[in-house]
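Every protein chain except one is present and positioned as in the full complex.
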Amino acid sequence: MIVPLNKLKNFNDPVYGFISISCSLVYDIIAHPYFQRLRRISQLGLSNYVYPGAQHTRFQHMIGAMSLMQQAIETLEQKGISITTPEKEAVLAAILLHDIGHGPFSHTLENILIKNLEHEKISLALMHLMNQDLDGRLDLCIEIFTNRYRKSFLHQLVSSQLDMDRLDYLRRDSFYSGVQEGVVGQDRIIKMLNVHEDELVVDEKGIYSIEKFLIARRLMYWQVYLHKTVVAAESILIKAVERAYELSAKGEQLFATPAFSYFLTQQPTAANFFLTPTGSTNAPAGINAYTQLDDNDVMASVKVWCHHPDKILSDLCLMIRDRLLPKIEFSNVPFEESKIKALQAKVALSKNIPLASTSYYVYTDSIRNRAYNLDSLNIKILYKNGELIDITRASDQYNIEALAKPVTKYFLCYPKNVIFTH
Amino acid sequence: MIVPLNKLKNFNDPVYGFISISCSLVYDIIAHPYFQRLRRISQLGLSNYVYPGAQHTRFQHMIGAMSLMQQAIETLEQKGISITTPEKEAVLAAILLHDIGHGPFSHTLENILIKNLEHEKISLALMHLMNQDLDGRLDLCIEIFTNRYRKSFLHQLVSSQLDMDRLDYLRRDSFYSGVQEGVVGQDRIIKMLNVHEDELVVDEKGIYSIEKFLIARRLMYWQVYLHKTVVAAESILIKAVERAYELSAKGEQLFATPAFSYFLTQQPTAANFFLTPTGSTNAPAGINAYTQLDDNDVMASVKVWCHHPDKILSDLCLMIRDRLLPKIEFSNVPFEESKIKALQAKVALSKNIPLASTSYYVYTDSIRNRAYNLDSLNIKILYKNGELIDITRASDQYNIEALAKPVTKYFLCYPKNVIFTH
Amino acid sequence: MIVPLNKLKNFNDPVYGFISISCSLVYDIIAHPYFQRLRRISQLGLSNYVYPGAQHTRFQHMIGAMSLMQQAIETLEQKGISITTPEKEAVLAAILLHDIGHGPFSHTLENILIKNLEHEKISLALMHLMNQDLDGRLDLCIEIFTNRYRKSFLHQLVSSQLDMDRLDYLRRDSFYSGVQEGVVGQDRIIKMLNVHEDELVVDEKGIYSIEKFLIARRLMYWQVYLHKTVVAAESILIKAVERAYELSAKGEQLFATPAFSYFLTQQPTAANFFLTPTGSTNAPAGINAYTQLDDNDVMASVKVWCHHPDKILSDLCLMIRDRLLPKIEFSNVPFEESKIKALQAKVALSKNIPLASTSYYVYTDSIRNRAYNLDSLNIKILYKNGELIDITRASDQYNIEALAKPVTKYFLCYPKNVIFTH
Partner (left out) sequence: MIVPLNKLKNFNDPVYGFISISCSLVYDIIAHPYFQRLRRISQLGLSNYVYPGAQHTRFQHMIGAMSLMQQAIETLEQKGISITTPEKEAVLAAILLHDIGHGPFSHTLENILIKNLEHEKISLALMHLMNQDLDGRLDLCIEIFTNRYRKSFLHQLVSSQLDMDRLDYLRRDSFYSGVQEGVVGQDRIIKMLNVHEDELVVDEKGIYSIEKFLIARRLMYWQVYLHKTVVAAESILIKAVERAYELSAKGEQLFATPAFSYFLTQQPTAANFFLTPTGSTNAPAGINAYTQLDDNDVMASVKVWCHHPDKILSDLCLMIRDRLLPKIEFSNVPFEESKIKALQAKVALSKNIPLASTSYYVYTDSIRNRAYNLDSLNIKILYKNGELIDITRASDQYNIEALAKPVTKYFLCYPKNVIFTH
């Protein structure tokens, strides 16, 4: 086991002030190289192309969520909910590790580097590997994470519609982006948490704060996470990686760090990622490469590709490096095929590339968000008289159901200099 | 000339709120690839190893300093100081560009990547190159930057003991590190600025704020910039690059991005960096490589070197990647040679390496700071009666001269597991 | 005319930082005793009984709203809207003075001290009186305030569903109460303001911020302004003043400051308040007394009345002084007459007072709020294509109409120690 040399006991967090590490398991998780890797993964992908302050990392978010978990535990204990010391340590571990599986630029390249593989599955695989390093001290953490533990509220604190993950990211992303719309009274919400028959619920007095939380979340989606220019920037990064994968599949040698090369040449899928046989190491080769990969590998390679002879690849990479973003349109209905075709034809002509390749420049897709998910585990309000009512019905002043309606937006990207007549 | 596709008019800054771009020259500078590169250079080197929030970039700092410059111009104009439109644009350009010459991790690798070459000289060279791209629109900016312009206060706003650079970085570094000690009333200080015979001065009412500013600066040095653990982390990064240079000089092939490879193989010096002959490009090859280099190149390479057969290199790189920092001691006097030698002997034994190589593990150096420089251009207080007095004599309550005394600290780093008997 | 001796040029506002006074009309208004009186009137009545930080005054709010008006003017001018210097001064004066008619504890005693007279009418009367002192320099201000000026947007900046008054009070009340739910990105909203055919409109990009603003306003109503305990505290203050009026009408002598005595003995109404004939002064006697009245008069008197022989009056006053608040219930439907009668009967018995007097202890009333008023001047969104759409229809993601539905709540107060069986 690695023994860290400079023991950090407190973190100085610009958002919450001092955060203390409360137990050695937490300490050992943070010291683990898998966790230290999160220092090199930006929390919000390329959102900093619009909000330059949004440079914070997954590392900070995980520490912040852990700090909120400490507060939540304290609140529940004050309300008489019994939580044992092993449970406390496990739920702190679970919140620290629930996103350990994120790759470069967090959500941006999810499902791209490894087709159809979501980060939650990688998180679980990494937890199992870390559990070996930590001699089984993550057993209960994994039980909670996978929702197989009796006290469901512990899982719900880690992953639900009102978990410590969401409370932290809204507050933190709001802080760093400078978008005040997302400021949430997370300390007030935490004070309102309660447990009823092993389920996480919210005291009656917290109803306005919950409403505000759901609304803030929706606003942050459209104003930050799915901001038009952020969507444009991230779509270009996706296109660049897709082009590199395409060239690599054709046998072309591309500059990349060894870890990134593994993905370009092997192009693993959800089906085979965890199966990759391995000789000398504990972890499969894929996992091994993945845990060495971070923003630096991708950005360093993208910058080199700016000089690649493939015009499409170098174009896309220059657009990322120098922030030369495409035009993007949003619409509530899908874009007409004819409009897309017309744009692609123009690009084929102006760039002198085959029509088939124009989809790197002209493309459409959709994004979707809903603030509150009626199908998923609902937020329940606990009334003083003992009644338990879903937030959508508990609020007599406001139509929370409106927030449950998913919103889909279609977007269309194309080079700005392509003149288009409506 | 590059034409940016998505015109940003406002920045949402977490520190100051909205920042508006006020003229097209500022817009064009920000859009330039040399300036966009600053998005990929962290403001505070490895300070985030101690203060995880300190992830902000040179880009943000430059935009922030420009915003303070806008306020300073407004204040001076309200006090009847005449500043022409070209002067305004030039001084905004100068503050944006004064640090454009910073390399990866800002100050950390300064004088290391290119021996004895300070970033200010590179800044000036880059300004001249950008001036070509911008058809001479930076002429006046360069005059101001090099202090050859008649109205000295414009230069002093860019570079002096009370410039917009310092005002922004204290506030910003304090904000992101979460160290409240550095919070400075920058808006109050700016309101107190004035001009007397073309020199920047401070109105009498601002005297306490200036004192506070000098004190805050000193505190930030010792608590953030020269924090023990930050010094330890950055010294390891320096050692790693030095080891890579040494191996490369011996002809060893090291993985690196092309831009970083240029430095490893050419090892340019202050003497030859700008001379490098060039064929087809505007910029010399060295400058060309330099402007493509950022934190990503260094960190991506360091991570690969963790697996390098050279034990010393891989050791140092692992220490950076996984935050396994050495022990560091501070002292007001130089460390005794005998103590150092004894530690090196132990390391030679325990690591089984030649004594000559132990200086990668056991080393001493000094750091030095003074909050106020008596030799440099002093801060002058302008009294209502027209008198002009140096801040060190103006404050009747406090001994500012104490702040002018440089403080030197010696540090000694060595592996933590080397047992040492005092 | 009064000449102030210490000229304040800047205010240090905890919410916005430095606020500068930009013209001598603004300076002269602030220096006027009618305006200085606002220093002694709390912005939020008795909200500090729940939120101890909410001690801010009308004075601060007016200065803050003026500061936002300065920003709004600047933004509109940058967008090419022409606003002359006299118009600027007038609209700044109008926002400063629009609430000058508030009495002790702001809204709490409105319509109580003077039956059915709203503060807006008193504001206008005071403006006319100040206009005499200021030699007619408020003529245009009054035109704008009364919406008789051609450029309607100036009036709308002062008084509409998106005026500088609301923007400031939401932000400020949120700041001082510590209720983060009300934090509004007021600088962003102001940047989005525009003018279309002399009407104030909002640029398309501002739509989410407007939604957030409406939602924040609703949340602040229920969480601060109409917080159960605040409603209880303020209702007791109202009851105490009503009891004092009742006793005074019966000829009883009550301790009070002369200004407050005027109201107790004259009990002016909307009908006769402005008519009161006057001999030697400019202002009618009622106005004269009113402008000398503030929180101190009421609170000093209430404290003395704690020792008054009338048990009801002393009871109510003690409840205010020592924060011994009654029980309060909220309901969406009116409380049943029988429940009220039963409570009153119990109180008559336990306090040994006639049934008719129990309405000082047991009473019901209703409060009502809607975040957005469909009947009033609507907020219009200006699309890039020139279309103008009401916010309720402009937002495709959210049902703003829900916010337009007025919410009425009924409340019932009664002494806590009255045992009541449901």
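The chains carry the letters A, B and C, assigned in the order they are written, with residues numbered from 1 in each.
The working rule: a contact is a pair of C-beta atoms (placed from the backbone, for glycine too) under 8 Å apart; a residue touches a chain by one contact, two chains touch by 3 or more.
Only a predicted model underlies this, so the values are computations on that prediction, with no experimental measurement involved.
Checked against the full complex, the one of C:105, C:175, C:213 or C:290 touching the unshown chain is C:175. Only one of the listed residues, B:160, B:209 or B:248, touches the absent chain: B:209.
The chain not shown here is touched by just one of B:181, B:242, B:310 or B:390, and that residue is B:181. Residue-wise, the contact with the chain that is not shown comes from C:258, picked out of C:86, C:258 or C:334.
For chain B, the residues touching the chain absent from view are 179-181, 183-185, 188, 208-209, 211-212, 215, 218-219, 222-223, 332, 396-399, 402-403, 407. Counting the whole complex, the residues of chain A in touch with the unshown chain are 10, 12, 17-18, 187-188, 191.
Listed for chain C, the residues touching the missing chain in the whole complex are 2, 4-6, 8, 11-15, 17, 31, 33, 36, 39-40, 48, 50-53, 55-57, 59-60, 63, 175-179, 229, 232, 255, 257-259, 292, 294-297, 299-301, 303-304, 307, 321-327, 415-416.
We adopt the following convention: only the chains that are shown with their structure count from here on.
Taking the mean of each chain's C-alpha atoms, the chain closest to the overall C-alpha centroid is A.
Chain geometry summary: the mean Cα position of chain A and that of chain C are 44 Å apart.
Averaged C-alpha coordinates give centres for chain B and chain C that are 51 Å from one another. Of all residues in chain C, those that touch two or more other chains are 188.
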